[in-house]
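These notes concern the structure reproduced below.
The complex appears here without one of its protein chains, the remainder shown in place.
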């Protein structure tokens, strides 16, 4: 359960309202690397947390903090849009980039749909879509998703920092950039607790013998023409999990050509398709026999007869 | 540029076609943790690769391999759907889970829209959306996104393995599970080359002094009521980047209450809203003065006068 | 800013786990009438609140409560899915509707993507999309959107109540149904404070004389063929705002036929389109002259010459 | 069934084509508060109308009218884009806001994808998504959704009115603003016929005794720290439905901590998660016993043993 | 402008309500090949029609007819769902496929969100998205899009015909199948009027000399390994437009390797990326010089200095 005090986690001050920057800040609210994403991702991971209780608490605490970040950013957008409406209708002062952004059609939805406030959209006006919430049920997989989210999140915040000269906005971003740095570390700390690279592969609870080990430590090159295989930590030496050696292999078609059955009558393919399925030797030429399961094919033929 | 030989990277054999399993396999094609996602993610990372050339080559090789995985899975879906159409219309053999799945309405779009073939949709029929392609321009951030993708991808493959008894399908999944294990390791190997946790925070090219250091190593607890702060690797001891010490702090509202201006005339708020903005002491009561930027407020008042 | 105590607002008890009901509960989490929608809608309305401060507080309090509802429902989904995984793989007890739902392919994504937990999706597996967050900047418009959300929300909860026999689930829904009833009333109470129907139309700050009054109180019938115009409170008697009388009128084409210019060269229409624009009398026949702005047409002709 | 005369419901005249305004008008076509939304919403409500026939007729008449509004707006967009193409390529007259909008990248999709015509997108180019069609089967809930749609729709139209100086466009909007005013009233008139606030809560057909009455008239405050509860029509006095008294209560966690089971084997959580579920006293500390259903927990333990 | 008589274009009769079939019919309403798509596509093509007026009239007439088809199908869905609600809660008669579909979780949203009516969703519950409306401004391109829509539409209708034994439903589909046949022909008739294949390529108004003619009639084979090039009407003989001869060529990389600049400072790539761009000979090896524009590279270097 949740409580509020109606206050902001950190000061949000805008010295010079700038509608263009308002639009750019939207990426940090409704972008795929934004705060709605991390807040909801951590909430759903917490609400479905199974296993050591401390991880549920950890997730819940940080999710609740991220909610305060959306609040800060939404306040920042609203403050940057103050005075924005007039610019649209009057069109004066065209040397001001902020005003130009309104004349240029930016922030239209912010005015038209929300009356100069923040919206759950990205910097192009695309609404956030909750399919970006990763909560897989595997703690290590989720932690990597969280590190990725905080890495792109901090990257975004540094780019936003680059785009503004407003001291208030720089101060706010300096705080958010620090929080994202900590959050990267805290999720990696969980991974370290879980064994780090020694606990690879994820999931580590799947029986090792059911994995095709021949392909588990091989870099597969799909390069054509004798082009060189990229060399690095991944191409030779001990694997990161310490259980084998990395090596490389050229990609090869082990599977042969796929061979689907003729379209069934009830799929209403064109008549010409049904006449021309497998077995038409003049069309197939001298192809090698498929390595696919004849069993399935036989069954279909039975079913159709 | 790309080339094809029309063959499968690994054998795809279905001994007992199972439309329900076809639907489940769709998650590995069009799910957010599926193969379209990794193929396109690695392609876009490669096409925008800036910096050491070997990483572009690495990404391009693996992207091209993932394309072959979509092909394998699409073939597997098609083979599992063979004979499917008849089940829909005839409705016999209700003790067979596969048939029941058709009667139950599963795989309808696969029949209705594609004539019993794979589609770029997930196991609930939701089409894949390319906003899931992460290519941030920062190699470390991208590598973590790739590890997350391969971790959820392998997790999905193990769950699919659990759901089938078909030897052909188990064999194919055993191969894909191995490839995902290698891909986890190869992206982590790049991170190791880049310095591992020593290179935190991501991005490491942002000037450290512009980050609010006070909050960069602190776990912030939003717990109420004297509830205990979750303790772990993240709450004390040296930070993962080796530059500081982790510590904890209770969340506190540094920012005060947000204070937005009265709605501007041209936003067409209700008349009652415009009459009741900041300064109406009877409505605001004895709130403490906001810590927000008065400068912005003054500007707006000027603009409206 | 926000705080949590890690506890549930109301008891969530599942006596008989039922994966089918888990799927149905998803509609109350990620459906368009679900709890994510109201939580985020009230948050964004609060964060952009301009005007009397008490409404910001009101919205913030209820938004925070709704967050606790998502938490309750997510817990309920997880509990209903416990034991679900085995059903998928073993397929026993086919007379149990819950098990049949797994065999029938329901809840696949819940297992495949989240390991038997709640997801921000609806009962068909479609992710929630934040374009459903209405925060217009006009308090009355927003309140009606909120009443609509709570009305469809309570409707959904009653339908869910109908679908379960589990005493724990019925108890939880009985609580949520009550909360939605209160929330309907509280948003309508704001509307009453703002003047109720006397404050129509929304927005009431737009100058009345700039509205085409001739059409502001008329029910327009588009019925053909002498079909009767539907009669009711809207077709005669004083208008709800007390300023005029309702009346009815038959739809009539005041605007004439639209007349667009020939495609410009740079739009690369087919050559035949460019040859056949306005002015080709044999194709236009004896149409009446358009009432559209000749001025625009002239300008375009000038521009093209 | 439907018929057309190929004419416009009201005059659409553009004196000075303005591509920026074309883009802004798109919000009224494909925005969530636009005309496609109301047209399709009323059609689906009509097509599924059950109950007094006059409401089906009412909805059908107005849906058909709204279709004519999309036609008017599409014509207006096309006329505002006439001449637009050349501006993109030539880039002259940079003091003209309309031309600047093309240089600034606005309306690109309108040219690139539609050859200077209207599209079913909003002012940021996001396509309309039919999940916004509300047709719940409960007439009162639907009417509130309709009032909300017409309120945000009229609000949008007034903002568009503010953004143009074109006499033809102002005249068209003056008409649409009037129609939205009437539509607000006509849907509220249906609510009045259904009993108005006396018919609360929606749905009124759910048995009152199955609602948890203790929470049905209480404003729940989630404020922390002795912050004042917002006072208003919703916090005391008779409820709007006349059946009880409003009162307030502080939010309290009645439900205790949620307690999910250890991850099942087949969810392939990390091994460390499975080892650390409920019962690990050192990790749980001295938490109070959960109030959640032990029955479910027992069942799961049985299932796993 | 549009009118209605409240009647159905063709008889909609359901002899045996079948909720499973209701769900399948949804594909014809809200699927990408469904009736919402064609109705809105033809409307937008008509509203933006430029060129011979008869094509606007043609499109408008058929769009209006398609609206009546959505109405018919929505009525059919509602009738197939009658009685559906009880099945969900009672769960009797499990040998009935229709009932099983409810138990299996199908049609949940139809009940939960719409009270047993049609919704603008497909057979998997995914809402229709208006990005599927093709109206390009080029009449020939649009006509091919229309033929494609009617071809997949008729295909869908034949598959639905296969899935039902209900005489009323078969009769309705028999009508819709006929309409789609006619609509295929009528759009192809427009193409014939425009010159058929002689008018290729589309658009035919683009100056021929600005096309790279060397590649305009060549089938490019990307096959590897001496695999045979597929032979057919496209590989030799006169081209369809009569202006040249078809021939084949093997794909060859004319463009060399792409060479992007080192990441700019303000993109906050990892420090290691910035150090390792083009020019680092040890990483690049003996690659051939890129054929990309050095001019751009020089400019960037200047800009960074």
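Going in written order, the chains are labelled A, B, C, D and E, and every chain counts its residues from 1.
As a working rule, contacts are C-beta pairs under 8 Å (C-beta built on N, C-alpha and C of every residue); 3 or more make two chains touch, one makes a residue touch a chain.
This is a predicted model, so every value here is computed, not measured.
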{"item": "Partners of the unshown chain among those that are drawn", "value": "A, B, C, D, E"}
{"item": "Chain not shown: contacting residue from E:20, E:40, E:70 or E:145", "value": "E:145"}
{"item": "Option touching the unshown chain, where B:16, B:80, B:116 or B:174 are the choices", "value": "B:116"}
{"item": "Residues in chain A touching the chain absent from view", "value": "20, 23-24, 27, 31-33, 95, 97, 100-101, 104-107, 122-126, 152, 156, 159-160, 162-163, 222-225, 227, 251, 253, 255, 258, 260-263, 265, 267-278, 280, 283-284, 287"}
{"item": "On chain B, residues whose C-beta touches the chain left out of the figure", "value": "1-9, 30, 36, 40, 43-44, 47-48, 50, 56-57, 60-61, 64-65, 67-68, 70-71, 74-75, 78, 113-121, 127-131, 133, 135-138"}
{"item": "For chain D, the residues touching the chain missing from this view", "value": "1-6, 47-54, 85, 88-89, 91, 94, 100, 103-106, 108-109, 111-113, 115, 121, 124-127, 137-140, 193-195, 199, 202-206"}
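Everything below uses one rule, namely that only the chains that are shown with their structure count from here on.
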{"item": "Interface composition of copies chain A and chain D: same or different, split at half", "value": "different"}
{"item": "Interface copy of A-B among C-D, A-E or B-E, judged by whether over half of the contact pairs recur", "value": "C-D"}
{"item": "Centroid spacing, where centroids are CA-atom means, of chain D and chain E in whole angstrom", "value": "27"}
{"item": "Of all residues in chain A, the ones touching two or more other chains", "value": "1-9, 47-48, 50, 54, 57, 61, 64-65, 68, 71, 75, 78, 85, 88-89, 111, 113, 115-116, 121, 126-127, 129, 131, 136-138, 140, 155, 158, 193, 202-203, 206, 224, 228, 266-268"}
{"item": "Chain contact topology (line, ring, star, complete or other)", "value": "complete"}
